[in-house]
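Handing you a structure now.
All protein chains but one are shown in place.
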Amino acid sequence: MMVTDFYALVGVGLFVMGLSALILRKRDLQRILGLNIMGTGVFMVLVTSALGQGQPADPVPHAMVLTGIVVAVSATAFALALSLARERHK
Amino acid sequence: MPRLIERFLPALTGTGAIALGALIAAALLRTPENDGVMARAALEALPDSGVGNPVTAVLLNFRAFDTLLEVAVLLLTLVAVWALDLRLPRTEALPASPVFSSLLRVSGPLLVVIAGYLLWVGASEPGGAFQAGAVLAGGCLLLRLAGRWNPGARFVRWAASTGLLVFLLSAVAMPALTGGLLQYPPALAGMWILLIETAATVSIAAILTALFVAREPEEPRP
Partner (left out) sequence: MIDWWVDGLLGLMMLWLAWQALSAADLLRAVAMFVTFGLLVAIAWIRLGAPDVAIAEAAIGAGLTGALLLITIRRMEDQRRSGSQEKRRAKAD
């Protein structure tokens, strides 16, 4: 199917962009952004896996991505708090 | 040696990223399409799940254990952030302005109503506990930023743990009712799901707001 392949490729692109940012960027916030975009890329690949030829949408990957979004925001919140604590102790 | 790596790191990472991306993309495009086996199983069991929205059914019934763990992870994150003991200024209220107060007056109640709607309608339409909890967190955050709400430690702790408590209690109550962990009695499944979702919404809103505030609320003086 065309649309699933296209969005899956976009997801892979986002994943590698986030990974490069994680490696290359110096500041904590930029790395956390990279981590979030990596996560979004993975979610995109997951959701495109839910579509099939003429099938009704598979709800299980949607549920997984929903869980993933919530866990990603709590991980982001903790990472930001950690970076604040690090600044304080420098 | 390290300086050499640092000079070539951007080019190295760039080529590595493109190579990795091509590899993953090739592997992805080769995987067979979703043959719908899982989807059909989920949709066939939908009438017995107690709700009409397949995603809610999967989240709160078929894979309820994963959602239970997710609520636990949220609470754990809050405890971890509190453990960091960030010494942030006591109030970070925004300066009072007519724009902000009119925004608050309109959107505060609206957000609460929308959250309630999302929670209720999640049984049959897109929606559910997480979306409702996030919207409610937005409303609570607005109130906090206006300086109009400063709940103490006890309120925040109870609000944050309610979701996990209700979920756990219903999980261990099920063996007595039906014989399986997290196996709802089919006639009452809808009601149980709504109960768990309501507690989860309150918890998610409390935890997300508390994560934003990041500073642990003051203990009530004895």
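Quick notes on this one:
To keep things simple, chains are lettered A and B as they appear, and every chain counts its residues starting from 1.
Keep in mind that, in the parts below, contacts are C-beta pairs under 8 Å (C-beta built on N, C-alpha and C of every residue); 3 or more make two chains touch, one makes a residue touch a chain.
Being a predicted model, the structure only gives us computed values, none of them experimental.
Residue in contact with the omitted chain (choice from B:Val135, B:Met174 or B:Ala189): B:Val135.
Panel shows chain B; residues 53, 55-56, 88-89, 92, 118, 126-128, 130-131, 134-135, 137-138, 141, 208, 211-212 of it touch the chain omitted from the view.
Within the complete assembly, residues 2-4, 6-7, 9-10, 13-14, 17-18, 20-21, 25, 27, 29-30, 32-34, 36-37, 40, 43-44, 47-48, 50-51, 57, 62, 65-66, 69-70, 72-73, 76-77, 80, 83-84, 87-88, 90 of chain A touch the chain that is not shown.
Operating definition for what follows: only the chains that are shown with their structure count from here on.
Put simply, the C-alpha centre of chain A and that of chain B have 16 angstrom between them. On the chain A side of its complex with chain B, the touching residues are 1, 4-5, 8-9, 12-13, 15-17, 19-20, 23-24, 45, 49-53, 55-60, 62-64, 66-67, 69-71, 73-75, 77-78, 81-82, 84-85, 88.
Chain B makes touch with chain A in their complex at residues 9-10, 13-14, 17-18, 20-21, 24-25, 28-29, 33-36, 38-40, 42-43, 54-55, 57-59, 63, 66-67, 70, 73-74, 77, 80-81, 84-88, 128, 130, 204, 207-208, 211-212, 214.
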